[in-house]
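So, subunit A:
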Amino acid sequence: MNISDYLSALLLIAGGLFFLAGTLGLLRFPDIYTRLHALTKADNVGLGLMVAGLAIQADSWAVVGKLLLIWGLVLLAGASVAYLIANGALKRGIRLWRR
Partner candidate 1 sequence: MNSAILYALVGVGIFSLGLYALILHPHLLRKILAINVMGSGLFLVLIALAKRTGEPLPDLVPQAMVITGIVVAFSATALALALMVRVAKENHRAELSDDESQQP
Partner candidate 2 sequence: MLFDALLGLLLLGLAWLLLSCRDLFKAIVLFVAFGLLMAIVWVRLDAPDVALAEVAIGAGLTGALLMSALAKLPVDNPPGRYSNEKTHWLLPLTLALMLLLVASGLGYALWSLPVIAPGLSGEVAANLEQSGVSNPVTAVLLNFRGYDTLLEIVVLLLALLGVWSLNSLDATPATAEKPANLVLDTLMRLLVPLLILVAAYLLWAGANSPGGAFQAGAVLAAAGVLLLLAGWRLPTALAGLPLRLALVAGPVAFITLAALTLLNARLLELPVEHAGMLILLLETFAMFSIGVTLAALFLGQRPQERGGSA
Partner candidate 3 sequence: MILHSETPWPALLILLPLAAAMLSFLFPRSAKFTGVVTAIIIALAVVGFGWHLQSEGVYRHAVGGWGAPLGIDLYGDGLTLLMLAVTALVGLAITLYSLDYFNTEQARWFWPLWLLLWAALNALFLSADIFNLYITLELMGMAAVALVALKGGRDALNGAMRYLLATLLGSLAYLFGVVLLYHGYGTVDIALLAERIDHQPVAWAALGLMGAGLLLKTALFPLHFWLPAAHASAPAPVSALLSALVVKASFYIFLRLWFALFAPLGGEVAWLLGLLGALAILWGSWQALRQTRLKLLVAYSTVAQLGYLFVAFPLAAVAGVVLWHGVIYLLISHALAKAAMFMAAGNLLRFGGHDRIVDLNRSVQQLPLSTAAFALAGVSIMGLPPSGGFIGKWLLLEAALQQGQWALAAVMIVGGLLAAAYIFKVLGYAFTPSTSREESIPIPATMAWAPLLLAFASILLGFLAPALFSLLDIGSPFERGAGS
């Protein structure tokens, strides 16, 4: 194991923690809007960290490009779908959670 391996491992574990946090939020947060917030925000960062961790290990720039493309697509889809779900929920009259 050299430095880059340690760095990858660190990034992957950090990414995993973000996913864990996002999932925890999905399960524990009180309403749809906060759950969406937890899910999309944490997972996007988590995936970014994982992509970075894997990119360090990649053999060629082409692989790095593919990894970045995956991240970009997930960001795009996640952001749009989160908006669509929230919008739909709002239109159906689901109230925001207030303490």
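Things worth noting here:
In the analysis below, contacts are C-beta pairs under 8 Å (C-beta built on N, C-alpha and C of every residue); 3 or more make two chains touch, one makes a residue touch a chain; residues count from 1.
With respect to how the candidates were assembled, all candidates are chains of the complex that A comes from, given by their letters.
Keep in mind that what you see is a predicted model, and the values were worked out from it rather than measured.
For subunit A, the touching partner in this complex, chosen from 1, 2 or 3, is 2. Those residues of subunit A that touch candidate 2 in the complex are listed here as 73, 76-77, 80, 83-84, 87.
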